[in-house]
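One structure, pasted below without further comment.
The complex is shown incomplete by one protein chain, all other protein chains being positioned as in the whole.
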Amino acid sequence: MNFLDYAPAPESTSILNLKKSYGLFIDGEFVKGHGKPFLSISPSSEEAIAEIANANSTDVDAAVAAARKAYDRTWSKLSGADRGKYLFRIARLVQERARELAVAESLDNGKPIKEARDVDVPLVAAWFFYYAGWADKLDYAGLGPNPRPLGVAAQVIPWNFPLLMLAWKIAPALAAGNTVVIKPAETTPLSALIFAEILQQAELPAGVVNIITGAGDTGHALVNHSDVNKVAFTGSTAVGRAIAKSVAGTGKKLTLELGGKAANIVFDDAPIDQAVEGIVNGIFFNQGHVCCAGSRLLVQENVHDEVVDRLKARLATLRLGDPLDKNTDIGAINSQVQLDRVRELSDIGEAEGAERWSAPCVIPEKGFWFAPTIFTNVSTSSRIARDEIFGPVLAVLTFRTPAEAIAKANNTQYGLSAGIWSDKGSKILAVADQLRAGVIWANTFNRFDPASPFGGYKESGYGREGGRHGLAAYLKGASW
Amino acid sequence: MSRLAVPKTYKLYIGGKFPRSESGRTYEVLSKKGGFLANAALASRKDARDAIVAARGAVAGWSGATAYNRGQVLYRIAELLEGRREQFVEELIASEGASKSAAIKQVDAAIDAWVWYAGWADKYVQVAGNGNAVSGPYFNLSTPEPTGVVAIVAPQGSSGSLLGLVSVVAPAILTGNTVVVVANQVAPLAAISLSEVLATSDVPGGVVNILTGSPAEIAPWLAGHADVNALDLAGAEHLDWVDLQVIAADTLKRVLPPEAGVPAPSLERIVALTETKTVWHTKSLI
Partner (left out) sequence: MKATPSAANGAAIEGAAVNEAAKRGTALAPAERALDIIGGDLTEKSLRLHLEGLAGVDAVGLEERAASLGTRSIKTTSKAWALDTIIRLIDLTTLEGADTPGKVRSLVAKAVKPDAADPTTPRVAAVCVYGDMVPSAIEALGPWHGDPHDGLISVAAVATAFPSGRASLAVKLADTADAVEAGADEIDMVIDRGAFLAGNYGRVFDQIVAVKEVCRRGDGSFAHLKVILETGELNTYDNVRRASWLAILAGGDFIKTSTGKVAPAATLPVTLLMLEVVRDWHRLTGERIGVKPAGGIRASKDAIKYLVTVAETVGEEWLQPHLFRFGASSLLNDVLLQRQKLTTGRYSGPDYVTID
């Protein structure tokens, strides 16, 4: 028998207690939305999961009003210690319901259960746990003598790490004393709605967190609402730009976490097997739906062939398929729209003369899938070397010297992250010094931690999430 | 008969040199009472463009210098300004109509601001950066770095022209940023005199670039320029500054909003013009 054709190892969905339809979570309760409801589907099977409420501008008004009321009457009057206690409760509840949340996330987003279980959900709990501890220590955060919250925060999050992005937004906002209206992405609302149940279990005062599902219009209305003090957005650079324009002059504080086209730099003295793992993790983790993905491999020319050969051999053991199978490495692309984009850009890559190679995966009939793909013979002017693809597609370029690697790595309007692979410490530190990127991974990649600030230079956005710096976005007078 | 004075020509300060505006234009600088003081260069968008090129060219060297070195340079500026106290006092009396005591107070405050900011050069990283206790075998450090080229609209009030300029330039450059500043339009002379101090004080050419003229005309070009990393609208409250912020959003510049009066010395101002870089490095004995 073929051992490597592992028998199915499905994670059961019986742990889920899904409703047929979900309302908006406003002022501590689920209420009907006034917009036209829509379905959330599983991208691996294209089957409907649940009906989701759609918040129109009336609903947005209600949510902001609830957040404002909760801020004025309740949340701003609580001590930091008490705010912290609520956050600790939430962290614990996330841990208690971890499996359920992981299954829901995998089902709704298409990512492998292995990743939702081992990466996403544990980080969510850790994020709440971390910021819980800051709530009563803001005076020590180095952000000024008496840091005050801003008030009501409007938060719009993307579909690639739905629950984790929610945690990145809500935890620091609440710790700093703000109340929140958050809009999950249109294609991935499920884990946020289960999270709302957790907030009820935690007995978080009504209105402190309001979760309103919807699409672009909902987000637009929320961000432009006049009674919002702070806007936080994670998503595409194009939308980020539009938001920056619309908040100009309003006095709203803004942080943005946008796209990237990170360089993963592999030197000839890299620990080569671990570098190959790092390349794979960098671009194929979460199907490449990662803003900080290492989507450009910059490999030293004298080891290009060696690295590419090893990479191809390694890709042959990646398993693409049912996200809920515990052995799946590559899940579904989140939506038809995203799949079309990945295909389009890959076709452009071929047309531009790059050489295309895909892992030999069996593609299921239903669902949205794209086999891990690498392009060699890519030039710096190729679109696939410059545009963010946001899928499992790697562009391979070469360099001769460290200075050239740095110049090529920095030659982009983005600046979110980068990877450096070498056995030589002095070189790693010197290269790290000169890379214009907000997160730099040396001999590793895609590492996240609530204590570690995350955010970009240039058109990858501004502001940091995580760490002491992550509080600054939600306090008055703190400039970073 | 009293001696015939040699009036100074007030030019722009770009790339460590004193060029006239490429447009050839000037504008009249009048005293508080309305008397003619000088013709100052009226900077054009091409001057702004050239200034940005000079500023970008100076980033590598200035941000690559040690923090100690930058601190010493800022301190030297204070030393030279101190040595020229009288000159600046007189210039402020003439251009702002300030009383002697007010002028002295302003010059002293400007000198002290340079000293205060000089001391931050090698310390702000310690206060704004830190190690992070991540849960894994990684060394993890967050550190602020200069954002690059900062375009600034200096405070435009009819008084405080020297102190206003110093209050926006010093915090920007101590971290390694380089700046292009649109000076106080009605009282630009202190800005050009300060340039003379800068030119003789070990500040590399291009680190500070000063354009005299109309903020309303120049600021939009600065806001839209793709090679400017941040926009400080400190003195822009009477401009269409919201439009400037919208223009700046196209390239996702970091924008500081207008402030009334002269910005007070603050750590916040320093850090606002930096980017935080977080580095992870694996750690293992074997």
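In order of appearance the chains are A and B, and numbering begins at 1 in each one.
To be clear about the criterion, a residue touches a chain if its C-beta (ideal position, glycine included) is under 8 Å from a C-beta of that chain, and two chains touch if they have at least 3 such contacts.
Just so it is clear, the model here is predicted, and its values are computed rather than measured.
K.L.:
Which is it among A:Glu29, A:Glu46, A:Asp273 or A:Asp347 that touches the chain not included here?
P.N.:
A:Asp273
K.L.:
Just name the one of A:Ala9, A:Ala48 or A:Ala407 that touches the chain not displayed here.
P.N.:
Spelled out, the listed residue whose C-beta touches the missing chain is A:Ala9.
K.L.:
Decide which residue listed in A:Asp118, A:Asp305 or A:Asp347 touches the omitted chain of the complex.
P.N.:
A:Asp118
K.L.:
Which residue, A:Ser21, A:Gln201, A:Thr317 or A:Ser379, contacts the hidden chain when the whole complex is considered?
P.N.:
Counting the whole complex, the residue in contact with the absent chain is A:Thr317.
K.L.:
Would you write out the residues of chain B that touch the absent chain, in ascending order?
P.N.:
Counting over the whole complex, chain B touches the hidden chain at residues 136-138, 282-286.
K.L.:
Tell me, which residues in chain A touch the chain that this view leaves out?
P.N.:
Touch set of chain A with respect to the missing chain: 1-4, 6-9, 114, 118, 269-275, 277-278, 317, 326-327, 423, 443-444.
Note that only the chains that are shown with their structure count from here on.
K.L.:
Taking the touch rule as given, give the residues of chain A at its contact with chain B in the complex, in rising order.
P.N.:
126, 142, 144, 237, 240-241, 244-245, 248-249, 251, 256, 258, 428, 432, 435-444, 447, 449, 451-455, 457-459, 461-462, 464, 467-469, 477-480
K.L.:
Inside the complex, what are the residues of chain B that reach chain A?
P.N.:
Residue list for chain B touching chain A: 127-128, 130, 132-136, 138, 140, 142, 144, 147, 229, 241-243, 245-246, 248-252, 254-257, 268-269, 271-272, 274-282.
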